[in-house]
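As you look at this complex, bear in mind that one protein chain is not there, while each of the others sits in place.
Chain naming follows the written order as A, B and C, and within any one chain the residues start at number 1.
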Amino acid sequence: MGVVLDPEKSRGSGKFHPRGDYPVRMFHVSKSYSPGTWALQDVSLEVGRGQFLFVTGQSGAGKTTLLELLFAAERPNEGQILVLGRNIARLRGGAIPALRRRVGVVFQDFKLLPNRTVEENVRFTLDVLGTPRREARSRVFNTLRQVGLQHRRYDQPKALSGGEQQRVAIARALVGDPEILLADEPTGNLDPELSVEIIELMIAAARRGTTVIVATHDISLVQRYGMRNIRLEGGRLLEESQEGTPS
Amino acid sequence: MGVVLDPEKSRGSGKFHPRGDYPVRMFHVSKSYSPGTWALQDVSLEVGRGQFLFVTGQSGAGKTTLLELLFAAERPNEGQILVLGRNIARLRGGAIPALRRRVGVVFQDFKLLPNRTVEENVRFTLDVLGTPRREARSRVFNTLRQVGLQHRRYDQPKALSGGEQQRVAIARALVGDPEILLADEPTGNLDPELSVEIIELMIAAARRGTTVIVATHDISLVQRYGMRNIRLEGGRLLEESQEGTPS
Amino acid sequence: MTAWVSVLTISVALFLVGAFYLVVINMDGLLEEFGQDLTVTAYLEDHLTVQEMAGLAETVQSIEGVASVSVVGKEEALERFKEMTGGASLLVGIQGNPLPASFEMTLRPESRSAAGISILETATQGLPGIDEVRHGQEWIDGYARVASLVRVSGYVVGLVLSLATLLIVANTIQLGLYARRDELEILQLVGASRTFVRTPFLLEGTLQGMLGGLLASGLLWISFMIFTPSLEYGLAFLLGQAEPRFFGLAQISRLVMGGAVLGLVGSVAALMDRRS
Partner (left out) sequence: MTAWVSVLTISVALFLVGAFYLVVINMDGLLEEFGQDLTVTAYLEDHLTVQEMAGLAETVQSIEGVASVSVVGKEEALERFKEMTGGASLLVGIQGNPLPASFEMTLRPESRSAAGISILETATQGLPGIDEVRHGQEWIDGYARVASLVRVSGYVVGLVLSLATLLIVANTIQLGLYARRDELEILQLVGASRTFVRTPFLLEGTLQGMLGGLLASGLLWISFMIFTPSLEYGLAFLLGQAEPRFFGLAQISRLVMGGAVLGLVGSVAALMDRRS
């Protein structure tokens, strides 16, 4: 549990999200990068607290775009998005960092800082949250152990294999114990056994109350767990199946 | 077929590789990045002309390292490597680019030039080979069509989804019709259907005489095809199964 | 490595500004020395008492443009005259002391011009007890021209150099930022606030500037030590008795502060530019 930002407290209070049961809500959202083509079209979606959601779809279907809208890296052209009770479209510049600190993201291309060690990359999330040094160190170490990389903590990303870098990105997203976890293709560079371990880490986070959204093309992984699962095709939300929260 | 470098001719002549049936040969190769740990240990391997080989293994097993040794991005600490008849360990600086031009590589992290369009990124391989502009344009177009991205050829990589970027990287490796094709996790960001299409493109290249080595953790893909397949574990070559070349 | 490029660039730029500043200071010293020789003499009427003279001196002292007033008594005037003429033979047969007492007034730098002189003249001429006011008009005009040329070209060159320095430093820092653009972007994506992202950059820029200023001071001192002896011959001719001077502590700290400001402004400019 964080010290500065105790997830239990803020989640329970409902102060930031009166309809706190749905940290993520999208209403008829569309996003276009260039006129005439839609990366996302008329997507409506609600994800409850502690829920685990798989987003699947072909390459270019809009999975990354969906996640980017949720942490305000992109703005929707149409529709409303409420994340932790805040209207993303109306968010002022200064409020975006504050929101992002409550959201953990695993980027499809990792986005690790190349000149920092693994430990610094992961600890950075906690520095931003203001966690005391001593506590930060032990949390970073524990999280790195969970992804099997505690022995590489003083290496720089470029000395790591693709899968190892991906796990650092996952550790960085998890270490702050965020209220929402967005993971974009988090097992793209991992073998099946490791993939299962990572997904189970995320499921554990969901059990602790984190809302987890995982974009993936690995359908065998999706089938393995009986999780809620939506499918995008050409930017449209096509099917929704297997409702469920791990318990 | 290339104009400056006609694959049929150079492959057939046997001038550069007296044992030309094996464009890739490794003898007791070891590689260590830091003292005491081995990324690869005592690996011996021969891959024949037109052969298709899957390399599997856990995250950090040494797959990328194996490929990097083959196009001289890294040097082995021990052992000998012969690529297209040339001893990699003894290659002088000036000979490395010449070798690389005969090898196509799909990098795990794509390595696309961010400020160039998709077309320029792919055409670059042909520019280096000295292919005339007109011919280069049509070959680039055809290869982009094969990976389903001809309509995105004037976009920059950052405007593409992860899977789209990966396919550009694949197109860049294929367009020069190389003698050896090294692909590192080429389907890590692709959904199953696209993955099959891409692998089939590579199999087609193998049928035309290209030696193809694909590192992947996607075991279902490996199982689907009856290809030769080796497995690395902690840098050691563990098992070798299902010998075969597509015909 | 980008950090060292900035430090080096700032130090080179400040070295140029500093070297120019050093030349101006020494030119100023030289002009000041010449300026001290520029006096206006007011001859006094003979009947003044010592008290009257003291009162008059005070009045003159308070006139605008007057830097100092020194009283030359009748005896001193006679002494000087004898010294200059090599004996008192010319005065033989003349009774008493025919030479008047006088005030020698040096001028404030801003009044060392034809205009300044004529203001002073008008102001003193009318005072009771003052007989006549005299000065070397030509000398003053030449002095004023040279001084204004040095001053104006000093401003112009100083301005151009400072702008050039600012431009170069801002560009260098911006290039440094450009090389680290991925880092900045990632920091923002992971939820770092603007302040969190920017403060280290601004601090770094400021520190680099200060280091640059220190380095420039060191380089200037070394150059000064190496070059002044070899230039002595020519310098002696130009500077007269004035010794070539190096910066004092105050001026060095101004250079370091200048570096800090450059680094800070450069960083701010570079960061602002990133927004667009």
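We take it that contacts are C-beta pairs under 8 Å (C-beta built on N, C-alpha and C of every residue); 3 or more make two chains touch, one makes a residue touch a chain.
Since the structure is predicted, the reported quantities are computational estimates derived from the model, not experimental observations.
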List the displayed chains that the omitted chain touches in the full complex.
B, C
Touching the left-out chain: which of B:W38, B:F54 or B:F107?
B:F107
Given C:I25, C:I168, C:L189 or C:L202, the one touching the chain that is not displayed
C:I168
In the complete assembly, which of C:A115, C:V156 or C:M257 touches the absent chain?
C:V156
Considering the whole complex rather than only what is displayed, give the residues of chain B touching the chain that is not shown.
71, 73, 93-94, 97-101, 103, 105, 107, 111-115, 124-125, 128, 172
In the complete complex, the non-displayed chain touches which residues of chain C?
1-2, 5, 8-9, 12-13, 15-16, 19, 142, 145-146, 148-149, 152-153, 156-157, 160-161, 164, 167-168, 171-172, 174-176, 178-179, 181, 223, 227, 230-231, 233-235, 237-238
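The rule is simple: only the chains that are shown with their structure count from here on.
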Counting one step per pair of touching chains, how few steps separate chain B from chain C?
2
By Cα centroids, which chain is closest to the centre of the whole protein?
A
Report the chain whose CA-based centre is farthest from the CA-based centre of chain C.
B
Mean-CA-position distance for chain C and chain B (Å)
70
Here the gap between chain A and chain C, centre to centre from mean Cα coordinates and rounded to Å, is 63
Chain A and chain B: spacing of chain centres that average the CA atoms, whole Å:
32
